[in-house]
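One structure is given here, and the rest of the page talks about it.
Missing here is one protein chain; the remaining ones are kept as they sit in the complex.
Order of writing sets the chain letters: A, B and C. Residues in each chain are counted from 1.
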Amino acid sequence: MSGTSVEEIKKHVRTYILVFVALMALTIVTVAVSYLHLSVGWAIAVALFIATIKGSLVAGFFMHLISEKKLIYATLILTFVFFIALMILPTSGYLDKVVK
Amino acid sequence: MQIPYTVSLRPDTGLFNAKLGVWLFLASEVMLFGALFSSYVFLRVAAPEWPHGYDLLNVPLALLNTIVLISSSVTMVMSWASLMMKDFVKYKRYMGLTILCGLIFLVVKAFEYGEKFAVGITPADSTFMAIYFTLTGLHGLHVVGGIIVNTYFWGPGSKMWKREPERFTNRVEVAGLYWHFVDLVWIFLFPVLYLL
Amino acid sequence: MDHVVTAGHDVHAAAHHEEELGFWRKYVFSQDHKVIGIQYGVTALLFLFIGFSLMLMMRWQLAYPGQPLPSEGFILFPAAIGVITLLVGRFKPSLTTLVGVLFLGTAALVWYLVSDETLMPGGIMLPELYNSFGAMHGTIMVFLGVVPLAVGAFGNYIVPLQIGAPDMAFPKLNMASYWCYFAGGVIMLVSFFLPGGAANSGWTSYAPLSVTATVGQTYWLLGMVMLITSSLLGSVNFIVTIIQLRTNGLTFFRLPFFVWAQFVTSFLLLLAFPPLEAAGIMQLMDRLAGTSFFMPSGLVVSGQILDISGGGSPLLWQHLFWFLAHPEVYVLILPALGIVAEIIANNTRKPIWGYRALVYSVIFLGFMSFIVWAHHMFLTGMGTVISAFFQTTTMIISIPSVIILTALFLSLWGGSIRFNTPMLFALAFLPMFGIGGLTGLPLGLAPTNIHLHDTYYVIGHFHYVVAPGTIFALFAGIYYWFPKLTGRTMNETLGKIHFWGSFVCMNFIFMPMFIQGLAGVSRRLYDGGEQYAHAQGVLYLNEVMSVAAWVLAIFQVFFIINLFRSMKRGKETSDNPWSATTLEWATPTPPPHGNFTKIPEVYRSPYEYSVQGHSSDFTPQFEPEKA
Partner (left out) sequence: MIELLHRLGLSLDGSAHGPEIDSMLAIVHWLMLLLFVGWSAYFVYVLFKFRQKKNPTANYHGTKTRLSTYVEVGVAVVEVVLIVGYAVPLWSQRVDDFPPEEQSTVVRVVAEQFAWNTHYAGADGVFGKTDIKLVTGINPVGLDRSDPNAKDDIVTVNNLNLPVGKPVIIYLTSKDVIHSFALPLYRVKQDAIPGERIPIWFVPTKTTTQLKEEMAWYMSTDATLRGADLVVMQEYTNREGEVIAEKYQYLDSELLETLRAAGLRRIFVSQDQPTEISCAQLCGLGHFRMRGSLTIMTPEEYQAWLEEEASYLQTDDEG
């Protein structure tokens, strides 16, 4: 990031404000949705969907991921793959277990 | 020989050491919290019935905390931006706000915990409470860590600005990355624990 | 020049650039990767020794169940080594003397353990003690011995040198990582003195057993959290160092294989350890805050209904533990492979065969090692689909290993093989790892795993990979790089005695385990299976293995004497005694603070030995092309 001109930073700042507003809005939305008491499946789906968007906003703009170096992407993709394995495999083992 | 690329960027990677370092650290953090979320899923799938977070927890307080933490993320990135714009006074102000938000977050959390303990609710009560206290507790510790780092860069650490502004800006950026991550974790914690 | 009186002085020499630094900053809280490497090395070797001492006592119980332990012997052994070391060090203030004292400390620890009437009434080891020895042997060997030695010591000392870096990327972090490790080790040792002794639920600490276990388990968990933190700091440091601090011209495909191995290892540490940290925290919660992460509902322990909320799952612990522990076992082997590759290239005087294949295999191996963990859990009631998945990944992961070993074997062809001590250990590593690896296959297939799971076959399997495998590779590394640390070579005769003795003994210890395993003898049996009819036919082997283990211990004395004697009286050598090609040999000996006198430039791939038309039979990476 270092070596970026002041003008660019000014632009950045504007986006930061927008992102902030977006995050606030989405926060309100999730809470609102939770009061609808959707069926568990939907509730999870919606909540995670919104959370993902919010997360991507933070990562993308505050953490500058949209304009990051390849190396960082590589690291994060690798991590993400293992993260998914960690999330899915143990539980799927459970579901696959013979329950007679 | 001096250690290279502490400030300048290594041409082929385009990174300075600390930045790569903190991203790797965050990668491990992803796996740390990942394991806890995975446990949450594992236990919830196995459980005969699972309570709704909003029936047991204080959503308004959590909502407040969400807002506080997100704001702190913005002030954090602003403090870095101020340094990029060579405005040290602004930096001080924003960093100060960030720390303040962090503290508010902890205070609110303290109230939330206190409220639970007051009515005798402890981690031992149920799997849900166990996972709630563990996840939020661990996250809380991360907030504390972040506050300590930020306070250092706000106070004593900021002397470096005079000598090596470039390097100091990098440091603040790195601290910021960590702080944003803490915010990011909360963004997932909040719905998973409180709203589902 | 005699600036190399002991490693202590060696370090002194290494740090002579910054005389202003006092003793503490120079030797104790040093930030120089070489000093930290040595600190790691010494600490880790001592822990290996402690882990070994525990096992020597267990082997008595296994060979002669219920017979009083000849305590004196087990105390005198480390004590004697301590005295010898002190004599070698001539009691002068030096590293040697320090280690001598620490050996005496080990003797004291053993003495405390065997004279504890509650756990060893009349010198007879109780099951409690046997179990805690077993758990601590495993823990110490893996987390306090081999990993710190392979990664902390060799990685720290060699990697920056081999990539032409002045130091690690984050020296402070490096120091922190060592002291976290140290703290973890201290916590583990302290736990021996707790009521009920150290952790006794196996190194796997399966819940609910571990959750209801004595307080030692709590210390075990705290210790693990420290050790994991240490590894995390270390791995971040290694990855950044290798990516950012490679010197000019040192492209990724010019990296010595050892650096590649450390690189992949670091990723395993970085991404596999956190889940166990999380699991550790949860088990601490279960033990201290009364939660039930790993405790199902309706537990009745010794007639008492446990008053806990329940709703947890013992399997959750297993998943999180093995998610770490399988990558962990590759952490135990990859650096070893790296060391072996270096030494084979150097002593065959020719390039490694299929360098790229090696690199790709090791990367693939590292990647796959994250998705095979449940092959440790086939018998927890696993369904067909998942078991099929994990069997497949387990078989797939064996392929890169085969490729790596094949490449190393073929590297020998056409070489001009020098049989010096490091090479002997490196060569022995190959078939030993072969045996260990191959016996992993029947374990990796669920149906055959039914008969072999949790039998001595498993114990045999992994000891072949870690003991005559990794430990041998580490010995090889010590003999090989010792001259770089001290400017002197270790004694060949003593080295060869050490090698042949260890080689024979190791096989006499671990080969019989397969036989017992096939007979179905369970592991972790306090009496070695004496009560079981199906074990009767193979019981006699227990004595064989135990005697072999004790003889093995004797042969280690040659190593210890050799190591410390050579620091003073070893044959002095040049900066590049083995005529090697990689960068660490371009530095002065021992390398000063900052390592290189001038930034080195790399011109070619790592193992350019016996290049046609070249004057010498080796062309160092740092030797400029002549126009």
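Quick notes
Simple rule for what comes next: a residue touches a chain if its C-beta (ideal position, glycine included) is under 8 Å from a C-beta of that chain, and two chains touch if they have at least 3 such contacts.
For clarity, every value in this text was computed on a predicted model and none was experimentally measured.
Listed residues C:N248, C:Q536 or C:T597: the one in touch with the omitted chain is C:Q536. When the full complex is taken into account, the listed residue touching the unshown chain is C:L525, out of C:A165, C:L525 or C:V602. Across C:T384, C:T493 or C:T597, the residue that sits in touch with the chain not pictured is C:T384.
Among C:V28, C:V402 or C:I599, the one in contact with the hidden chain is C:V402.
In the full complex, chain C touches the hidden chain at residues 126-128, 131, 201-202, 206, 208-209, 212, 296-303, 305, 310, 312-315, 348-351, 353-354, 379-384, 387-388, 391-392, 395, 398-399, 402-403, 405-407, 409-419, 427, 430-431, 434-435, 438-439, 441-442, 445-448, 450-451, 453-455, 514-520, 522-527, 529-539, 609-612, 617.
Quick note on the criterion: only the chains that are shown with their structure count from here on.
Centroids built from CA atoms put chain C at 39 Å from chain A.
Work out the mean CA point of chain A and of chain B, and you get 14 Å between them.
Centres computed as Cα averages put chain B at a distance of 35 Å from chain C. Residues of chain A in contact with at least two other chains: 71, 78-79, 82, 86, 90, 94.
For chain B, residues touching at least two other chains, in rising order: 13, 15, 20, 24, 27, 31, 34-35, 38, 42, 46. Taken together, the chain A residues at the contact with chain B in this complex read 1-2, 4, 6, 9-10, 12-13, 16-17, 19-20, 23-24, 27, 30-31, 33-34, 40, 43-44, 47-48, 50-51, 54-55, 58-59, 61-63, 69, 71-72, 75-76, 78-80, 82-83, 86-87, 90-91, 94-95. Chain C meets chain A in the complex at residues 243, 267, 271, 275, 315-316, 319-320, 323, 370-371, 374, 377, 381-386.
Considering their complex, residues 165-167, 169-171, 173, 232, 235-237, 239-240, 243-245, 270-275, 277-279, 281-282, 285, 289-293, 308-309, 311-313, 316, 319-320, 323, 594-596, 599 of chain C touch chain B.
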